[in-house]
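Apart from one protein chain that is not included, each protein chain of the complex appears where it belongs.
On to chain A.
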Amino acid sequence: MPGSDSTAHKSKSRRPKYSQFSQQELPAFKLILTPGYVISTFIVVGLIFVPIGLISLFASETVVEIVDRYDNECIPKDFRDNRVEFIKNKQTNKSCTRTFTVPKQMKSPIFIYYQLENFYQNHRRYVKSRSDKQLQSKKNAAHIRECKPMGETDNKDPIIPCGLIAWSLFNDTYGFSVKGKDLKVNKRDIAWGSDKNYKFGADVFPKNFQVGDVGGKSLNSSIPLSEQEDLIVWMRTAALSTFRKLYGKIEDDLQANDVITVVIENNYNTYDFKGTKSLVLSTTSWIGGKNDFLGVTFITIGGICLFLAITFILLYVIKPR
């Protein structure tokens, strides 16, 4: 509105207050990319990255890893053309024996993984098909809205644990022996502590599980979910369609050239969707399992930096601006 005259404000000045901030005069620094600066940055980055890469690669090399794909080999010869029928047939003998040699000494703990390929644990339907509430507490047994079609039995009794994930629980088993002596497999403490303590209730017991349509492993209904570590591991869905999950730990050292015999109960159906199954034995080092990627990446980046540094030096010497 015009008319709100300034007479009232005359006494106080409208002069803006001075501060370096309000006048946008704060000291500022702007990087100017001079050749010297660029080259030395590249050299420094290169010199730091290459050794880190080498160390990581070396650490990865010390890890001993044995991978044995058994999904093909564990089908008897006469079922090779009809694997799906073999695996679905309850009468067939699913046992299968695999042997392999330890290439280097493996210090305990030796981790046992099973590795599946082409299994979409990250499919939206699959990921959502679980009830965290039901898993957590006994009183939420009826919380099965998200679990369809594995929410309830035909008699409308809620399934615990419900949902596709639990239903399709991996059910191959492995028995290990070296030189005729059984190796003890520790299956405790293979799941995350937080999952065990908070997400899976100690008062929740399996109920109506794997009744009717059987997908995967059944659970002992007298053990609470928080103790069912295989289930807990399985329920933490993998991000990619190729994944490893921890099966157990061997707490003995294995010597080089030891021959390990594994008796596999080959129950799990990966044949329908042309997935593979492998058994993995691996030790760890400070960078985790065997993984060359980190080391290779560091070395590559460091190498590129050094290469650029040298190129720029040459350019600078030959054709300075």
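The rule is simple: a contact is a pair of C-beta atoms (placed from the backbone, for glycine too) under 8 Å apart; a residue touches a chain by one contact, two chains touch by 3 or more; residues count from 1.
Just so we're on the same page, contacts and distances are computed from a predicted model.
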Choose one: "UTP4 small subunit processome component", "Phospholipid-transporting ATPase", "Translation initiation factor eIF2B subunit beta" or "Transmembrane channel-like protein". The correct choice is the protein name in UniProt for the chain not shown. "Phospholipid-transporting ATPase"
Of A:77, A:124 or A:181, the residue touching the omitted chain is A:124
Any idea which of A:41, A:92, A:241 or A:285 touches the chain not displayed? A:241
Contact with the hidden chain, among A:37, A:198, A:273 or A:293, goes to A:273
For chain A, enumerate the residues touching the unshown chain of the complex. 1-4, 10, 13-18, 22-25, 28, 30, 84, 119-120, 122-127, 148-150, 164, 167-168, 215, 239-241, 269, 272-273
